[in-house]
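Note that one protein chain of the assembly has been removed; the remaining protein chains are unaltered in position.
What follows is chain A.
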């Protein structure tokens, strides 16, 4: 187990450098004239252009810029965005709210998906199963750019159940609507996977044995079936948690939550290379850690799995 974790950590270092390198290269290739992008349609004077170019090393070749960036990052300095703010501070301000939003969404999605998935697997072909099938199909076919403003208009403005925007330091209540919107983007798949997995395990030999032993149906489902069925679902939830943190660009924009997605969107719009790479680096780390945790969870769920 220990050796396995060390090996995975070493792999993570390589992945981390590879991923940031690719992102940096893409930002660099996309970058035309970030100073003009920042100024919008206003002209930039020559001496201003000169001063800013030197401050942000914009005139140096790609490798040199990447080197400057990595050198800073390894000493804990994420550098400055093109508007002169410390990216370290921006990360610190953005992460908590995104983390809370993603976690809330993940919990909502997982609870609904697992409960509904088990219920529809037990009565396959029943009314509940068919209704959830249609409902998940509808959700799967609606992109979040449609769901988010729609939910805001309906529940935030017309019905007034939730505040229409959340802001920087929202209460649990204010976060609930964006979390539901986010959850809707992932829970349909989780539900389908749970249903299939549970349905399959219900026909397994060990379930028949358990039933023959005279165990209560509840216990058969909750202890024997669910434990074996959750392995693929846990994988999915782990990956989704990463996606939720990264993929909140639209949701955070609509509900005005200044989190990670919000900053990424701004960085991309203003060609702010250091800003984008800083946030993506942090995201890469989150993805890697979540995936490692998911893999370790397998062992807890399935005694047959051992890591050497």
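In this text, a residue touches a chain if its C-beta (ideal position, glycine included) is under 8 Å from a C-beta of that chain, and two chains touch if they have at least 3 such contacts; residues count from 1.
Methods note: contacts and distances are computed from a predicted model.
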item	value
Per UniProt, the name of the complex member that is left out, chosen from "ATPase", "ABC transporter substrate-binding protein", "DsbE family thiol:disulfide interchange protein" or "Monovalent cation/H(+) antiporter subunit G"	"ABC transporter substrate-binding protein"
Residue of A:39, A:239 or A:282 in touch with the missing chain, whole complex considered	A:39
Missing-chain contacts mapped onto chain A	32-33, 36-55, 59, 83-85, 89-90, 93-94, 96, 99-101, 103-104, 106-107, 110-111, 114, 149, 152-153, 156-157, 160, 163-165, 167-172, 175, 179, 222-223, 226-227, 230, 253-256, 258, 262-263, 265-266, 269, 271, 300-301, 303
